[in-house]
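For this depiction, one protein chain was excluded, whereas all remaining protein chains were kept in their positions.
Chain IDs A, B and C follow the sequence of writing; residue 1 opens each chain.
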Amino acid sequence: MRSKVVVGFIGAGYAASIHARAYQKVYGVEVELRAVTASRPERAAAFAEQFGVRRVAADVADLLADPAINLVDICAPNHLHADLAVDALNQGKHVIVEKPLTGYFGDQTESASGDANGRHDMVRVALATATRIAETARANGVRLLYGENWLYAPAIQKVRQLMAASGGTILRIQGEESHSGSHAAYAQHWRTAGGGSLLGKGCHPLAAALYLKHEEGLQRDGRPIRPRTVVAEVGHLTRNPAFVAERRKYIQDGWHDVEDWGTMLVTFEDRSIAQVTASDAVLGGIRNCLTVYGSRAVAEANLNPNTTCVAYAPSDDSFANEYISEKIETKAGWSFPSADEEHAQGYSHEIQDFVEAVADDREPVSGAPLACEVVLVTYAAYLSAAEGRRVDLDQFRTAIPAVGDVRKGR
Amino acid sequence: MRSKVVVGFIGAGYAASIHARAYQKVYGVEVELRAVTASRPERAAAFAEQFGVRRVAADVADLLADPAINLVDICAPNHLHADLAVDALNQGKHVIVEKPLTGYFGDQTESASGDANGRHDMVRVALATATRIAETARANGVRLLYGENWLYAPAIQKVRQLMAASGGTILRIQGEESHSGSHAAYAQHWRTAGGGSLLGKGCHPLAAALYLKHEEGLQRDGRPIRPRTVVAEVGHLTRNPAFVAERRKYIQDGWHDVEDWGTMLVTFEDRSIAQVTASDAVLGGIRNCLTVYGSRAVAEANLNPNTTCVAYAPSDDSFANEYISEKIETKAGWSFPSADEEHAQGYSHEIQDFVEAVADDREPVSGAPLACEVVLVTYAAYLSAAEGRRVDLDQFRTAIPAVGDVRKGR
Amino acid sequence: MRSKVVVGFIGAGYAASIHARAYQKVYGVEVELRAVTASRPERAAAFAEQFGVRRVAADVADLLADPAINLVDICAPNHLHADLAVDALNQGKHVIVEKPLTGYFGDQTESASGDANGRHDMVRVALATATRIAETARANGVRLLYGENWLYAPAIQKVRQLMAASGGTILRIQGEESHSGSHAAYAQHWRTAGGGSLLGKGCHPLAAALYLKHEEGLQRDGRPIRPRTVVAEVGHLTRNPAFVAERRKYIQDGWHDVEDWGTMLVTFEDRSIAQVTASDAVLGGIRNCLTVYGSRAVAEANLNPNTTCVAYAPSDDSFANEYISEKIETKAGWSFPSADEEHAQGYSHEIQDFVEAVADDREPVSGAPLACEVVLVTYAAYLSAAEGRRVDLDQFRTAIPAVGDVRKGR
Partner (left out) sequence: MRSKVVVGFIGAGYAASIHARAYQKVYGVEVELRAVTASRPERAAAFAEQFGVRRVAADVADLLADPAINLVDICAPNHLHADLAVDALNQGKHVIVEKPLTGYFGDQTESASGDANGRHDMVRVALATATRIAETARANGVRLLYGENWLYAPAIQKVRQLMAASGGTILRIQGEESHSGSHAAYAQHWRTAGGGSLLGKGCHPLAAALYLKHEEGLQRDGRPIRPRTVVAEVGHLTRNPAFVAERRKYIQDGWHDVEDWGTMLVTFEDRSIAQVTASDAVLGGIRNCLTVYGSRAVAEANLNPNTTCVAYAPSDDSFANEYISEKIETKAGWSFPSADEEHAQGYSHEIQDFVEAVADDREPVSGAPLACEVVLVTYAAYLSAAEGRRVDLDQFRTAIPAVGDVRKGR
């Protein structure tokens, strides 16, 4: 008999809403949305009202004190993830942490910016934090569920299946997430975001690339194929003087100490490559795509845009309030509206997997090892870009949990 | 409190399997798969085993006699729909009938082919049968649920929303369903299929076109916009002498007395047009698409193919048994694999709507009026093609239930 | 030794400009742009200046009197084609006539509209006129060069080659030309245009379809495959009452007595089908596309739009005066700019072929038989739509020149 899953939300914003809608569509497991807490109580109240959550908790401690809650869903800013997760895990709750798991946030003063710090420390601190979360889960016998929706997107899963069916070798993976920039203030500061485009957006295609190489190795040899080195470059495209001088801006600027573009070139132990790009300086709506070049097949996942639905409007106001796609600057002209975004982006399958993982006491598809490896590669990439050199990942890897280890426990 | 929905399947083939998988993902309503019956009992048994259906009924009567079953799901050949549906409805069950609802099947002798009959009778007989089903449902106070998945496909629903948001007029709709031909023997004979491409495939884009015009009218004026005339042409492309002479055939031939291509040009009461094409002589995998040309927007739904997932294989065997898309002749070259076909084609939402319609005692999105109008337009199209003239629909319409009437009852 | 080609233009508008630019890029034959005449002399003068034409002729007679001119390029409104062509041919000049070759234009009074006439006469008059032009060319031993650019578009030629290479049978052709409507006054009246969308736009995909079936037959059996019947429907989409009531219109209205949408369903003697659609009520920029469904291949030509060049602008004014594509209503959003339109649409190859045909005294790819067959099928389609019935083409065909006959003369 499957356990009932009783959910407590920490945070009541955009990510929490997506999760809440997904919980409502879970099948085969009984789910109760029990409590929510948020820094602004009125927002928590509205959220509870909208999604039928039973009560608003006074604060995190109040929420964690509820013994019925067995799954805590953390949808808070990046720099709060680690402490919240560790507290919840120590209370014996299973925990969902939204991407990225954690990172380096300096000493939390204005001046402790990403620019100013030695990146070597940054990698070690970020990894230590990630490892602390994973170890806490393990020590308490509960699950860390890593909120990486790309792994669950039907198109990414189809790509994985196609590559597996081909029986070939994945030689190269190219992925990107980009759009015209977050308006959220906390995303512009390293001390709250932990990084810029590379962390906030690049974590998606990076996670998918790591996952695909893990799965390839597990399927063929029983052990995941691991990344070995990273070379990266980051940029501040919105500091281009010609752009700065433009009067009307369609792209978000004002990034304090975080990059608005970055690329990581990751070399795996088998010589295969992942090219991961992320940018906050791309017009035309969100771009979420991944291409896998194999020795016996090519497979491409276009989360956005794709041609499932194609539309045209002669004027910007033609479609009124109808949603087109994330961050598109105009509704005029041709566009590629998202027909069922939460499904296509993987949120439905992610929450279904998390709920089943809790109910059946098993590892999720997206768990601690992947979450930690994303932190490793991304901060090593920051180090690479800061020092202008290729970075070997093995030197940092000792502490983080390995995919193979966890799999054995399945 | 929502009623529990208890399902009995008549038929255990392809369509039933799709439905069964969809029932397993229904949320928010308790569903029990109670019984299944099929002409070949071993097939019913295997189906029950695979999908956790509780028992195999001896026959239809046995299944209908189970008082717990409140929803009968008919996935049988076209010519059996009417009698099965009427029986089930008369037992007070809600009934799902797969598309097309019904049609004209002659006197069931080999010679009573589609070619040989006066088409005027054909329209009247088909409509009378459709009306009989609808009336039986109404008389018994139960629902007729019409299994037209296109109405539920996320891309079609998005097109509807985009057109509504535009506030404009739908001037023209163009839709097609085509592929390289069914291998099923019953599809090749009018007496079992009730028609060829135009009925079996054209019913999908036709239903979507009718639905969109219904909705446009209901939204703007409180009453649906109705089709008024149809001009159609049908063909037997596989009887082309050059094709007949080809040695290797990639396209199904051997159609006994049904067309393998047809187009209907439907003019609505507001002068708008639907161009609906269906063919069993198209290579390259199934083609399911619809474009809506409005006065303030264009919107296009590409159920297949689309670019959500794109793949390439250098050889036909590269992807082994991995599914690519319906009826694709080769897995070599570039292809557009279906990432989550049942969701994209609308099956998940269709079954969710049907289950909720039963549980909440409300009309489904796809119900009797649409089912009957599809029969009307399609058989009038057959009449048009046979006599080589435009056909006025109003002369045949008296008996069928109107969309507006049913809507009022919502 | 190839003859020098000396060109005289009748007309100095849009089509003449396209031709003039194409003459400048002709290679391998010496071309002189000798004279131009136009109803507005100042326009002729500007044209001569822009394209280096040596003189402005006082009138048509003056131009035709120049013995050096051996090629007369008629870029005048449809209703003037026939008399101009006959005059020029009788002077022993080779003649280019822009599409459509000719048609039926009533008695040239306001009331002699397309609506008011019996369509039977219309077909006979249009065909007699077309035949008169073709016969005059033949009698004078000069060439009639039919300005149908689609036949020369690289994508259409590639489609032809692909189908030929496949060795299969063309089972079905689907083509469309559509956009949001001409602003020219003469296009809105039957007495100057000779018809609406079906003639003015449909002539392009129709010609391509006829050409492909001609070529298929010539290649396989040494004789062209001919169209046998046509069923057509036309509409007045812009008379939709909801559209009429809209305040802001993005689609041209005000069509006097010509249709703004039409579809022809043409059945060939081998049972193959051409579905040709044309509309003046389509948003989103010009749509020029053709798909050929064969028994051993599918091939598709997308003259517009295609993905050779893809662009995005956040605002309608972002691209300033840069050309995007014909009739696009906004430059905002995603678009598919034409990178080298005159080449892609076939104009460069058309003029090269015409010049070589004159220089080498050979038939062009696009000549009299095709021009006449387009007139035949289109006016038979008008008859079909007016009378609401299928029309047999053979009854009208006696007089027109046959493709096979001309080919033999190659």
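Methods note: contacts are C-beta pairs under 8 Å (C-beta built on N, C-alpha and C of every residue); 3 or more make two chains touch, one makes a residue touch a chain.
Note that the coordinates shown come from a computational prediction; the quantities given were computed from them, not determined experimentally.
Colleague: Who does the absent chain touch among those shown?
Modeller: A, B, C
Colleague: Which of these touches the unseen chain: A:Ser272, A:Asn306 or A:Ser366?
Modeller: Hidden-chain contact among the options goes to A:Ser272.
Colleague: Which residue from C:Ala297, C:Ile328, C:Leu370 or C:Ala386 sits in contact with the chain not drawn here?
Modeller: Spelled out, the listed residue whose C-beta touches the missing chain is C:Ala297.
Colleague: Touching the hidden chain in the complete assembly: which of C:Ala46, C:Leu162 or C:Ala184 does that?
Modeller: Looking across C:Ala46, C:Leu162 or C:Ala184, the contact with the absent chain belongs to C:Leu162.
Colleague: Write the list of subunit C residues that the hidden chain touches.
Modeller: Residues of subunit C in touch with the missing chain: 24-28, 154-155, 157-159, 161-162, 164-168, 296-303, 306-315, 318-322, 337-340, 343-344.
Colleague: Which parts of subunit B are in contact with the chain that was left out?
Modeller: Residue positions of subunit B that touch the missing chain: 250, 283-284, 312-316, 329-336.
Colleague: Can you list, in ascending order, the subunit A residues touching the missing chain?
Modeller: Subunit A touches the missing chain through residues 168-169, 171-172, 174, 220, 231-233, 235-243, 246, 249-251, 261, 263, 265, 267, 270-273, 275, 277, 279, 281-284, 293-298, 388-390.
Here is the rule we use: only the chains that are shown with their structure count from here on.
Colleague: Shared interface numbers for subunit A and subunit B above half of all numbers used, same, or below, different?
Modeller: Interface between subunit A and subunit B is built from largely the same residues.
Colleague: Going by C-alpha centroids, which chain is farthest from subunit C? Tell me that one.
Modeller: Following the centroid criterion, the farthest chain would be A.
Colleague: Counting only Cα atoms for the centres, state how far subunit A is from subunit B in Å.
Modeller: The computed centroid separation for subunit A versus subunit B comes out at 40 Å.
Colleague: Need the CA-centroid distance for the pair subunit A / subunit C, whole Å please.
Modeller: Between these chains, centre-to-centre, one finds 54 Å.
Colleague: Identify all positions of subunit B at which a residue touches two or more other chains, and write them in rising order.
Modeller: If we look for residues of subunit B contacting two or more partner chains, we find 168, 296-298.
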